[in-house]
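All protein chains but one are shown in place.
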Amino acid sequence: MQAETKTELSPGLLEFIRQWKDKPGNLIMVLHRVQQEYRYVPRDVAFQVAALLEVPLAKIYGVITFYHLFKLKQPGRHVIAVCMGTACYLKGGEDLIRELETLIGAGVNTVSPDGEFSVEVVRCLGCCGLAPVLTIDGEVFGNLTKAQLPDVLAKYQGKQLAAATA
Amino acid sequence: MTKLNREGLAQLREQARAGWQQRWHGKQAQIIIGMGTCGIAAGARKAWDAFADELKKNNLTEVRIEQTGCMGLCYSEPTVEVRVPDMPPIIYGKVDAEVARRIVRKHIVGKLLINDHIYDRPALDAFGKQG
Partner (left out) sequence: MAFKHYVMVCGGEGCESKHALAVHDALLKEVREQGVENEVQVLKTGGFGFCGDCPAVQVLPDQTLYVGVQPGDAAAIVTQHLKQGRPVARLVFDAAKNAKMFPADVPVGHQKQLRIVLRNCGVIDPEKIGDYLARDGYAALEKALFKMKPEDVIEELKKAGLRGRGGGGYPTWQKWLFTKKVASEQKYIICNADEGDPGAYMDRSTLEGDPHSILEAMTIAGYTVGASQGYIYIRAEYPLAISRLNLAIAQARELGLLGKGILGSGFDFDIELRLGAGAFVCGEETALITSIEGNRGMPSPRPPYPAVRGLWEKPTVINNVETWAAIPVILLKGGEWFGKIGTATSKGTKVFALTGKVNNCGLIEVPMGITLREIIYEIGGGMLKGKAFKAVQTGGPSGGVITQDYLDMPIDYEALAQLGSIMGSGGMIVMDEDDCMVDVSKFYLDFTVDESCGKCAPCRIGGRTLYNLVDKISKGKGSLNDIEQIRDIGLAMRKASLCGLGQTAPNPAISTLKYFEAEYLAHINDKKCPAGKCRDLLTFFILPEKCIGCTLCARRCPVNCIAGERRAVHTIDAAKCIKCGECYQVCKFGAVERT
């Protein structure tokens, strides 16, 4: 098996992998670091991580698919995470998701046709006092109503991606 | 820094206590902003900037702005405690930039409290003498 195109890993990432290589249970920490850089785990990067850490690719795939935060596909330029903790659910989190579908044409776990936004559901951001809440690229918007969504989105539409959401 | 032994810890603690005493009961006013995730999400950083700017405009450079964790009053974030010598310590909630500026002008300069934004202290402090 050979990966198609080879992405060159950054020195920072390589250094991180070197530091963690001999620590037991390092895989999840390394995958977090990979996602910090690429926002998902690209296939050929997974190949390289497998070789560097000397773990089977199947194990990496297993771990990625088990945990919600690890992604195999590239997300939209801006990631919208709608909180669906209990407080947000009761106060209208679902309405926000439905409204987003109409506004940007992307439902949960999909990317909008223009590649601008992707929508995810998160299980409680712990801002229950501000319910309902969503985050865009990590910035939190609380006490939201459907009517406010177009303005919130407009802040991001067409903007260059700020720092990756860590 | 060298590693502490017991004497070192005792010394450091004394210094820390003195500094704390100075900050909490000294001659300078202090603004303490709740900077937990909720507070920040509700706009605590904007309040911080407004406080800093308004203090500067009023030439109150000696007033300290400090951060703390969550005070627990999630419904009234951003929450801020204002301690002015010879005035009772006050907890303000829903402090946006505009309220922050009013706090500086009216409370810290004018020694008057601000309507509609005062909240109850959620609990008395069982582990310190300040309060």
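General observations
Letters A and B mark the chains as written, and numbering starts fresh at 1 in each.
Assume contacts are C-beta pairs under 8 Å (C-beta built on N, C-alpha and C of every residue); 3 or more make two chains touch, one makes a residue touch a chain.
Owing to the predicted nature of the structure, the values given are computational and were not obtained by experimental measurement.
Looking at the complex as a whole, the chain kept out of the display touches A, B. Mapped onto chain A, the interface with the missing chain covers residues 24-29, 31-32, 59, 62-63, 66-70, 84-87, 89-90, 98, 102, 122-129, 131, 138, 166. Contact residues of chain B toward the unshown chain are 1-6, 9, 12-13, 15-17, 19-20, 34, 36-38, 40, 66-76, 79, 81, 84, 86-88, 90, 92-94, 111-128, 131.
We take it that only the chains that are shown with their structure count from here on.
Centre-to-centre spacing of chain A and chain B amounts to 35 Å, using the average Cα coordinate of each chain. Within the complex, the chain B residues that touch chain A are 37-38, 40-42, 74-75, 77. On chain A, the positions that touch chain B within their shared complex are 125-130, 133, 140-142.
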